[in-house]
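Every protein chain but one is kept in place in this view of the complex.
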Amino acid sequence: MSKIKLAMVGGGPTAFIGAVHRIAMRMDDRFELVAGALDVDATRGRAFAATLGIAPDRAYASYQELIDREALRPDRVDAVVIVTPNFLHYPVAKAALEAGFDVICEKPMTTTLEDAEALAKLVETTGRRFVLTHTYTGYPMVRQARQMVAAGELGKLRRVEVEYLQDWLASPVETTGAEGAVWRTDPRKAGAGGAIGDVGTHAWNLAAFVAGEEPTHLLAELSTLVEGRRVDDDAAILLRYASGAKGSILASQVLPGNGNNVSFRIYGDRAGLEWWQEKPEELWFTRLGEPRQMLRRNGAGATAAAIAGSRVPAAHPEGYLEAFANLYRDAADLIAGQAAAGVLPSARDGVSGSRFVEACLKSNAAGNLWTEIG
Amino acid sequence: MSKIKLAMVGGGPTAFIGAVHRIAMRMDDRFELVAGALDVDATRGRAFAATLGIAPDRAYASYQELIDREALRPDRVDAVVIVTPNFLHYPVAKAALEAGFDVICEKPMTTTLEDAEALAKLVETTGRRFVLTHTYTGYPMVRQARQMVAAGELGKLRRVEVEYLQDWLASPVETTGAEGAVWRTDPRKAGAGGAIGDVGTHAWNLAAFVAGEEPTHLLAELSTLVEGRRVDDDAAILLRYASGAKGSILASQVLPGNGNNVSFRIYGDRAGLEWWQEKPEELWFTRLGEPRQMLRRNGAGATAAAIAGSRVPAAHPEGYLEAFANLYRDAADLIAGQAAAGVLPSARDGVSGSRFVEACLKSNAAGNLWTEIG
Amino acid sequence: MSKIKLAMVGGGPTAFIGAVHRIAMRMDDRFELVAGALDVDATRGRAFAATLGIAPDRAYASYQELIDREALRPDRVDAVVIVTPNFLHYPVAKAALEAGFDVICEKPMTTTLEDAEALAKLVETTGRRFVLTHTYTGYPMVRQARQMVAAGELGKLRRVEVEYLQDWLASPVETTGAEGAVWRTDPRKAGAGGAIGDVGTHAWNLAAFVAGEEPTHLLAELSTLVEGRRVDDDAAILLRYASGAKGSILASQVLPGNGNNVSFRIYGDRAGLEWWQEKPEELWFTRLGEPRQMLRRNGAGATAAAIAGSRVPAAHPEGYLEAFANLYRDAADLIAGQAAAGVLPSARDGVSGSRFVEACLKSNAAGNLWTEIG
Partner (left out) sequence: MSKIKLAMVGGGPTAFIGAVHRIAMRMDDRFELVAGALDVDATRGRAFAATLGIAPDRAYASYQELIDREALRPDRVDAVVIVTPNFLHYPVAKAALEAGFDVICEKPMTTTLEDAEALAKLVETTGRRFVLTHTYTGYPMVRQARQMVAAGELGKLRRVEVEYLQDWLASPVETTGAEGAVWRTDPRKAGAGGAIGDVGTHAWNLAAFVAGEEPTHLLAELSTLVEGRRVDDDAAILLRYASGAKGSILASQVLPGNGNNVSFRIYGDRAGLEWWQEKPEELWFTRLGEPRQMLRRNGAGATAAAIAGSRVPAAHPEGYLEAFANLYRDAADLIAGQAAAGVLPSARDGVSGSRFVEACLKSNAAGNLWTEIG
């Protein structure tokens, strides 16, 4: 099976998420990274490309150059991976799609709803594949939860509680130039939403992924708990579903003791499911009136999605990188034309995330009123 | 040391909480239960009183009789314990206070704010002692958390998250006459608030107890997730503190898999504390940038309050009954005139709880708007 | 129902376990403590007795005086509770039984096997009731485990793993006169076994209680890991059952980080059960090839024994004191002639414990050879 050829934009030597993408794309040996515009500093980008085995003539100085030149090569890449700061997602994705490349893009898809909708439309008109890497949907137990909900195991949905809590912005680290913190707290580079954009959109996506439906209305209170910060760093959001179910999202980056505390708890009238990303191998399932069950990845009670998403047997822990690699594996099937997008996050999810951020900002600006989403 | 003599109103053979009070009052041998009007069915009440060693002439047919007769005895009881359904708390407490008895009363103190304020005033004018048994404040690790917050261990407060989740009302059990469920879902007997009154007030009290301050505003969405139920059974509430801190309360009685899932998580700019009632011996403490610590009751790092509230060494688990007994032990000191009320929940807390319920109802009725509390 | 009248020997103001017994006997209101010889220092003992409401004429200077005088009273006590250091258990119990009293005795029953057998014989010949307070058998989930094993839920037994780990003797605390440590590390007062007597016998008893059978042979290695200590403080023991099952006991008092870490894990060919005393409300049950289940006290899947041993609903934690009180409640039924001894630890268990200690000492002295037990 020939490998899918990728170019990467962003993901230089100091970027966390670029390295994650590279490991994920290697895990199942379906991709080759053959081109890149890895760094705003072109010299540094080229030097780094060399360490990744990228040929010098495919280590480009800018994304424009990458797209222009790759478009002309007979052995042009199949897809462009975008791991830049948020504000560049849109122009890079747009250029790539227009040049006929498939795109694998870090979230959030864009920094405005307008751009998101434009991009989604472009995906449609160009017919290119577009994958948005909402990591947490790659976890096997998250996919199992989604299947169990869809199969009616929970009964009629009552409540969806999703949290994404961190503490790495608990101090004003952006004032000391800490990597990643500077652009993430700069509204021009990260978008108008701070915590709601950076982690809230993950929570939003996770809620919809597991529940199988999106809320119709939200009520958001955005806070800036670290003095002087230019974006929100904490958000409490109430959700309403058309079905009558209720929910809430808590997204915060300033709560000491929370590393990457992503979780969902979802309850119906017959059963409940609970999952914590820091212990991703366990999915707690309790039918009303029965003992709590600890379901384990690829173990007793595993659904097809969890089995398909596993590389090793139960009790041999998989984690974040394997979840990420599941997105890449599905992306490989999609780009190779071997499978439909399935549960892979798409441009539609990117639009949904932007609508969520817009609705949060609108609700908050109105004094925390219920706001229709999109 | 002579024992404090108690009368009990309510707490018949089928009542859960009456038995809990009796165990709690015995645990440290500071009380004698010598009188009672234990059941609406006077015959059944008398028979039950006999099994508790209450003399026949002090097994009364009604609370009025109890108070009238005890008031005339030279060996009259020192205090009246009220463990009836909610709607009787007020008239019993009022009569007891007016007759000169101290009162130990189950929460909620009353079913309306008006009654709560009247009762608090009566406590003041009569000078009698009044203890409201908000159980969870009796847990040693809850008291330790309060002390650590008060000592500034968390720094400036950022967020207070309290949950009280159950599943025993997940089905319409009141329609099958299930014990406790009938009156708790009858607004005339339980008060206008369902889940917010029954478990929400505990969460509210716990939040204030640990944080050391009450929010000034709340925004509440009350839901009835079981069809046909006459009161709310699920509530999501946002909180604002004068200090700028944020918070939320989730109170629900209809989420499968939640037994008596009471918890708080409280974060400042320097550290965070987390506690789950179902594992009450552990208090998780994390200073920003340091490893998570699992503090254990009466173990390394215990504060004075946690040590005072312990009967056995660390790692010999104490639980709910010991927490309850801590309230009784403090009540004994108070009634015997040996100590001030200290952290014991009082009529003031009862008023606060009523204000919370009223504010929730008001916010909800207004379409979930921010509402000033009290 | 008239209360059972108790006398206590030992359990003075500084003794941990005496206070535990008093709380446990009060919990269900079945006993009255009316007499005592509470302290080797008679004056201190009398003063302390007064605080417990014991009449001055029943606060005795010695156990001999207590037994002699009580035996003559028309309102003599029904039973004697023995909570002295180990070496006094035998003479006090012997005297009490011979004078016609029932006995509730702390473990270990005696300090030698010879005494244990003599006492068991005396129990038989006198026909008095004798209860040995092996605390851990009072936990509802331990009783549930026993029932599940007996019901064949595990299938054919394979392995029984029991641990009792502490760290309070991790330093040579007996050299600084620390309370409880001095006599526990003195072979004349505690018996020849150190850790095997103090905590090993609990583990032994727990193993037999849950498995429903005793091993026939053991192989023990006793160690003294704190230099200069006069008894073993760490023991690793292998077990063999007649049925072919295997097992092991690890008992140590010198391993930092272990508070009162008692646990069992028991496995058959069909399922396994696991329990940790520090989280006593949870019993983990896994059938081969099925998801792990977390059974909770008095919750879904509870057996009759667990329900009977519960005072409050599931998820309202009970603990060590309630477990202890379950022994007292059963003792009340036994002494009042209302029930047979049932699962209550008896003199037979005391003899078994002594045989265990003797076999450990013998195996160890022989260079850790397999040794027949009793």
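The letters A, B and C name the chains in turn, as written, and every chain counts its residues from 1.
Just so we're on the same page, a residue touches a chain if its C-beta (ideal position, glycine included) is under 8 Å from a C-beta of that chain, and two chains touch if they have at least 3 such contacts.
Predicted, not measured: the structure shown is a model, and the values here were computed from it.
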{"item": "Touching the absent chain when the full complex is considered, from C:Val162, C:Ala271 or C:Ala306", "value": "C:Ala271"}
{"item": "Chain not shown: contacting residue from A:Leu52, A:Ala150, A:Ala178 or A:Ala341", "value": "A:Leu52"}
{"item": "Hidden partner chain, touching residue among C:Ala118, C:Ala178, C:Ala236 or C:Ala308", "value": "C:Ala236"}
{"item": "Touching residues (missing chain, whole complex) on chain B", "value": "285, 289-296, 299-301"}
{"item": "Residue numbers in chain A that touch the chain omitted from display", "value": "1, 3, 16, 19-20, 22-23, 26-29, 51-53, 259-261, 277-281, 296, 299, 311-322"}
{"item": "In chain C, positions touching the absent partner", "value": "154, 158-159, 161, 167, 170-171, 219, 221, 223, 225-226, 234, 236, 238, 244, 246, 248, 250, 252, 254-258, 265, 267-272, 274, 284-288, 292, 367-370"}
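Following the convention adopted for this analysis, only the chains that are shown with their structure count from here on.
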{"item": "Far-end chain from chain B, centres as C-alpha averages", "value": "A"}
{"item": "By mean Cα position, the chain sitting nearest the middle", "value": "B"}
{"item": "Centroid spacing, where centroids are CA-atom means, of chain A and chain B in whole angstrom", "value": "43"}
{"item": "Interchain centroid distance [CA atoms averaged], chain A/chain C, Å", "value": "55"}
{"item": "Separation of chain B from chain C, taking each centre as the mean of its C-alpha atoms, in whole Å", "value": "35"}
{"item": "Residue numbers of chain C (touch at least two other chains)", "value": "296, 299"}
